[in-house]
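Heads up, one of the protein chains got dropped from this complex, but the rest are sitting where they should.
Chain naming follows the written order as A, B and C, and within any one chain the residues start at number 1.
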């Protein structure tokens, strides 16, 4: 399956890019994060991140479909 | 003794003036209010008013001296 | 600084008085003349103050607020005279390093000013009547 990934803040720095499209065998967000964390050296434990799929918050067990846009959101610091 | 009186809001309306100088035998603010309430038809019970003498809050037992400036302050409604 | 003003309140100028290096939060409150109160249609207000004592008591409130909360600057101005609908009757602002103190201080100032400072409001109603407001202690808002 193909997924579009969005990276923000320190995940963007770690990945060296703000977005990318990847081909992956992962079928849910948890598996996809494990794969990307390994590839890009992400150090956040999943419980410190929120997940968004197609522009809306979801949970870590969310199943994925081809062409989904996925973002792993590190702890926010607006304001 | 001579006192200068300041009237505000509905006490000003009732007295028909914002200030006046009176000669009185009253020697404390409680006695002075009783006299003025009778003369001007003030209907506030003393416990609903605060008292200021010479520009500072004081209490109803405050003794008065010649030329003191006295104000009886009805409940406030600023803001 | 607390003051009484016969001229319209210039909120921008007052907010500038809150500036300081290191300020991370500014909270401002404006109290405006509403077109109604307790079910009656209002078309204007007049405020009267015992100006000398109002400024003394207002500045006492500001000193208390500095003692209670970690704030940088506090400013409060109350109008007197005749005000039209929508005009600002009272303005209060607080600046601080963090927002909790700025919110708490701004609210404390306006709450205390309304309770304690010798200022009185006369409401002018659409039907031509008018009355000074002298709220019972438990009805003060």
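The working rule: a residue touches a chain if its C-beta (ideal position, glycine included) is under 8 Å from a C-beta of that chain, and two chains touch if they have at least 3 such contacts.
In this text the structure is predicted, and so the values were computed from the model without any measurement.
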| item | value |
| --- | --- |
| Displayed chains contacting the withheld chain | A, C |
| Contacts of chain C with the absent chain, listed as residue ranges | 12, 21-36, 97-99, 102-103, 106-107, 110, 141 |
| Residues in chain A touching the chain absent from view | 6, 8-10, 12-13, 44, 48, 50, 52, 55-57, 71, 73-79 |
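One rule holds for everything that comes next: only the chains that are shown with their structure count from here on.
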| item | value |
| --- | --- |
| Chain B-chain C separation of Cα centroids, rounded to whole Å | 26 |
| Approximate Å spacing (C-alpha centroids) for the pair chain A, chain B | 73 |
| Distance from the mean Cα position of chain C to that of chain A, given in whole angstrom | 49 |
| Per-residue overlap in chain C, given as positions that touch at least 2 other chains | none |
| Multi-partner residues of chain B (each touching 2 or more other chains) | none |
